[in-house]
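A single protein chain has been omitted; all remaining protein chains appear in their positions.
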Amino acid sequence: MPLRLRPNDPTFYDLFAESANHLVDGSRILADLLDTSAGSGLDASGEIARQMKDAEHAADETTHAIIKRVNSTFVTPFDREDIYRLASDLDDVMDYMEEAVDSIHLFGLENLPAEVAEQIEVLQRAASLTAETMPRLRTMKDLAEYWIEINRLENTGDQVHRRIIAKLFSGEFDALTVMKVKSVVDLFEAAIDAFEHVANTVEQIAVKES
Amino acid sequence: MPLRLRPNDPTFYDLFAESANHLVDGSRILADLLDTSAGSGLDASGEIARQMKDAEHAADETTHAIIKRVNSTFVTPFDREDIYRLASDLDDVMDYMEEAVDSIHLFGLENLPAEVAEQIEVLQRAASLTAETMPRLRTMKDLAEYWIEINRLENTGDQVHRRIIAKLFSGEFDALTVMKVKSVVDLFEAAIDAFEHVANTVEQIAVKES
Partner (left out) sequence: MPLRLRPNDPTFYDLFAESANHLVDGSRILADLLDTSAGSGLDASGEIARQMKDAEHAADETTHAIIKRVNSTFVTPFDREDIYRLASDLDDVMDYMEEAVDSIHLFGLENLPAEVAEQIEVLQRAASLTAETMPRLRTMKDLAEYWIEINRLENTGDQVHRRIIAKLFSGEFDALTVMKVKSVVDLFEAAIDAFEHVANTVEQIAVKES
């Protein structure tokens, strides 16, 4: 196991960017799923579920690469436990997105409320913003605008989620449909919240290192 | 950005007390909501929802003031990440209380099980106790009685919550009503748990600093 002695090993930043880019892929697959569900149905969501599973596996490999590097690197750019936590926060987002897609497939859902498109849009924007931000961990500069914007997106996501739940509870749908759709939109909401956890971890790292 | 060089900047204690006082306000608004819902109904809960939204905004400002001060203060009374975490734990309580009230309003709920009054009482007592305790962070003395009492309150809240759920699942109510009321009482339970997270964070800070 070769020790790395450079004080700021650049590959951590590359790996975090890679991890966030998997989330860009994941959220694009979700957008494809919505387009598909407008048209055809279950077969397509089976294909989408496979794509999402692949994206999740790729993300897992990046996460493991980060953990492995933490264990084999002598000097890390910031505290080991913060690297570990950031990697694990990024991983959580993918897990929620993958579970949402798998649930749609497992429950045989063919329709979702139109407002789900707004949740997916929030996820796509949060993913892009996070991917753009990861390389900036190197300088720790101009990070505040990132977490302020993520907080704003999380707020938007929260409002959309509450509107969807109110609609589901309005009496239009049977109880089982309500439970199925609620499971899925709760997972999208959890994915959005998980982006906020990523941003909080970045903020705490910045606070510590400043 | 002026550096503060006094080893124990007193304003952190003031800000934590201020943050906890917003929770005292929030839990009183919840108590008002129950009184109201005994009498009239939705219109009033609209007014209560606005009051709660205001309380949440005030709490957000205090949280931001704490974060800002962490970033501009040279010597902090305890670890930066613990200050950050305590601020964020206190903020979580308010978020759950606000979401509960907003949900009652959104779902058009006009009645809640009588036992909800016991949840609110737990929240009011936990809020008062937390507000009284924050100034004592300065000396780190006599904190054990605080977290023991919060654990006891959380236990009581847990028992009440389980009784409410058993009642909701008893067959008296239609499925949609069960889901709506469950969403609300789960949020009250989450708010009570969040007070326990605050107490755990205080305990961990005390353990570290002792």
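To keep things simple, chains are lettered A and B as they appear, and every chain counts its residues starting from 1.
Keep this in mind: a contact is a pair of C-beta atoms (placed from the backbone, for glycine too) under 8 Å apart; a residue touches a chain by one contact, two chains touch by 3 or more.
Worth saying up front: this structure is predicted, and the values here are computed from it rather than measured.
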Residue of B:31, B:117, B:165 or B:190 touching the missing chain in the full complex: B:165
Residue in contact with the excluded chain [from A:102, A:149 or A:193]: A:102
Contact footprint on chain A, counting only the chain that is left out: 67, 70-71, 80-81, 84, 88, 99, 102-103, 106-107, 175-176, 179-180, 183
Absent chain, residues of chain B that touch it: 162-163, 165-166, 169, 171, 175, 178-179, 182, 200, 203-204, 207-208, 210
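In the analysis below, only the chains that are shown with their structure count from here on.
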Length of the line joining the C-alpha centres of chain A and chain B, rounded to whole Å: 27
